[in-house]
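The other protein chains are all here in position, but one chain of the complex has been omitted.
Coming up: subunit A.
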Amino acid sequence: MTTHPDPALRETPGVVPQAGPADDWARGVDTVPRAAGTPEELQPYAELGLRDDEYDRIRHILGRRPTQAELAMYSIMWSEHCSYKSSKVHLRQFGEKAPPSDRLLAGIGENAGVVQVSDELAVTFKVESHNHPSFVEPYQGAATGVGGIVRDILAMGARPVAVMDPLRFGAADHPDTARVLPGVVAGVGGYGNCLGLPNIGGEVVFDPCYQGNPLVNALCLGVLPVDRLQKKEAAGPGNVVVLMGAKTGRDGIGGVSVLASATFDEGSEQRRPSVQVGDPFTEKLLIEACLELYDAELVVGIQDLGGAGLTCALTETAAAAGTGMRVWLERVPLREPSMEPHEILASESQERMLLVVAPDKLEAVLKTAEKWGVLATAIGEVTAPSPDGQPGRLLITWRDQEVVDVPPGSLVDDGPVYARPMREPADLILLQADRAETLPRPSDPEALRETLLRMIASPNLADKTWVTEQYDRYVLGNTVLAQPEDSGVIRIDERTGLGVALSVDGNGRYARLDPYHGTKLALAEAYRNVAVTGAKPIAVTNCLNFGSPEDPGVMWQFAEAVRGLADGCLELGIPVTGGNVSFYNQTGAAAIHPTPVVGVLGVLDNVADQVPMGFVPRPAGDHDQLFLLGETHVELSGSEWAWVTHEHLGGIPPQVDLARERQLAELLAEAARVGHLSSAHDLSDGGLAQSLVESSLRRGVGARVVLPERFAGGSMPFVFLFSESAGRVLVSVPRGHEKAFTALCAERGVPWEFIGVTDPASGALEVHGQFRIGLDELREAHTGTLPRLFGGAEAARVEVEATRTGTTTVLPATAEQPVDVDPAEVAAEPIAQAGAAPAETEVEATSATSADVADAPAADDAPADEVVADEAPTDAAGAAADAPAAADPDDSATATGDPDQPSAPDQR
């Protein structure tokens, strides 16, 4: 299709500049020859987030100073967000400790893990964060978060078939939450609905620690025939490099390097142009076009454009194949013709894919793109590795000027790797000593009744319909279960009924109290949520949301969480197939709770066997029997009750026993298969009371519960109803099955207890000797909270502005109270942050950890000997710096503002 320019040009980077420097700058382009001829020119590497030693390393790799375009490329590829430089040394445990699996077709390091589920079919799934963009610009931040993860799934050769969204916000009644939440929800819905992907689950969690830094994670599930798996390798010299999809614009320029890798405090308004703008319609066309290309076997390799845009796609595809690439940058279709080379290379414009195509297939590819009305442009070609066996080079010209000449692997694989200092937060021991088990508990029936009604109406436990009914859960016609069920269940083969179950869970409070066991608890909950549907859990994905890795306390939390997840997966026998790390989630010096979000995928041989969470209506006189599986202990620390009632966070989170979780899952799968279960519902936040209420309200079927004898006196009824002990499930069993079911429990070694019956006729939930509450009263309490908080006229007004303008959620609300920020000061902020970054090799003193002490509750009456000290070893350091790439490049996020003074002002 094209001819090479003079090969001498790219093989001799040290060549003397052809034109004078002044001439080049006059044309606005810093060329390779010019860079070679002006070694002393000052470059703004610190502003781009690169440290002195990193910049020196780039000069060493290139044998000269980088051009402006090259500098931009290195700065984004070596950012935390793309390079995983702080997390690599820990993440490799996921590979090292991975249990053997013959299902894994693609694992960590690919765009998404791919798991085989039948002879013909495989599924791919992954969760990713889009936290910081969603704080700056809730609608577009959340929308493009969905778009980004969908393209990851698409790039594996799969048809995306469902999405889920774990969301975390500040306090539910904080005015800024009324700005962020409606925008995020509308953005998730706006993009996913328009793409035709059912939203089948997720989380909505409120906690003040997320006030200045909401967490917007997005998961996508895809399905592919096993033989349609795609590769990202730009193999085959002479093959054509095609950019397909939207035009490239200035949106998202610096989104990675500025937004995601350096903390800044004020002025999020000024950063709005850095947030990408989504166009789900183009993405829908892109999906259909790509699937048609896959089926016709027209592409050799494919990669989505996400963080770091074209830079990442070009270097990763070339590095993966060891080839070089020749790119004519002026061929990239631009939305704004004045864009400069470094802007084109860094742009994060959405809805783009990079294809590698054999020359004889190019015409067919362009024709398919045309059919779907998507732009497709040949922008370059794959070049051969060096004759000496070295990988090829990436050579990019811009209007005949050579602007980039780099070894692609140096951007992808040779980035800095840090074993950052870690230390257990100094306040942790005090926090753990302050146990919630010592708090005053309700101990009479009236108080218990009042507690239950208050708990089910509290924001974290309240019904989330206000959120989820903004999502399409029906499209594609394969949704068997969706929220509020424990898992989403999707049929993936209409012929056989084969399906998958998916759940995502996390508990930042547990992880704050004990990141190692807190992460295992998140894994256990997601695993259990999949198991209660009758599915067999087979694979894990994760999104690790943490504060700044430069804080040794945060780094310790991260290391503990990774260790917990890797150990947990080994114990459960299911591998981590991919994931995402999001650092710098903090506001000023205060980090969010460490928040590992874990997704578990399970397989159902026939979705018709699936078990729902709701009690089942029966003809008059008939009922099901209720059993509680697992053991209930006095475990209230980190619980929803402690938080709602006492605003308390302290103590040791519930015990987690993954061997028992595994037994429980096996029991549930077998019981579901043989029809012993009418319903099954996981117990987690809010304990048994919450599960009873949810199972009752699901289909309007009440229940009568009897307290086991040992939970009869004093505050023990309360413990029975509100303890958050792990490994428990509430099941209803049809009459006639109870003997066989309990025998199966005994055989599998799962503790069980008969706790009552469903009561389809009563219209009430009754706990014998304690209280009887009508379902209407329960429903009113449970469903009223979110509409009251977010359903008002003002929230709606903000949302309509967002969806109408397609860009701005913040404006209408904030225009009333402009922020007094000096733009110059704001622009300078990231520089100061980057420059102040401590050297990783130095062992830091206590300065950074002291930040965490600030929010430690006073350890008043908890005796020291109650502290469990034999858990969570604190010596997780000592990782080598030469770790292999352990995860794929993804998103990470940053924090803004101060918790008490959010940079986006309150609306009310």
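In this text, a residue touches a chain if its C-beta (ideal position, glycine included) is under 8 Å from a C-beta of that chain, and two chains touch if they have at least 3 such contacts; residues count from 1.
In this text, contacts and distances are computed from a predicted model.
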item	value
Listed names "Phosphoribosylformylglycinamidine synthase subunit PurQ", "Na(+)/H(+) antiporter subunit B", "ABC transporter permease" or "GntR family transcriptional regulator", with the criterion being the UniProt name of the chain not displayed	"Phosphoribosylformylglycinamidine synthase subunit PurQ"
Residue among A:Arg151, A:Lys232, A:Arg250 or A:Lys284 that touches the chain left out of view	A:Lys284
Among A:Gln470, A:Gln655 or A:Ser762, residue touching the chain not depicted	A:Gln470
Candidate in contact with the missing chain, chosen from A:Lys126, A:Arg423, A:Arg441 or A:Arg491	A:Arg491
Sole residue of A:Leu362, A:Val480 or A:Met613 that reaches the chain not shown, by the stated touch rule	A:Val480
Missing-chain contacts mapped onto subunit A	186, 189-190, 193-196, 279-282, 284-285, 372-373, 469-480, 491, 607-608, 791, 796, 799-800, 803, 806
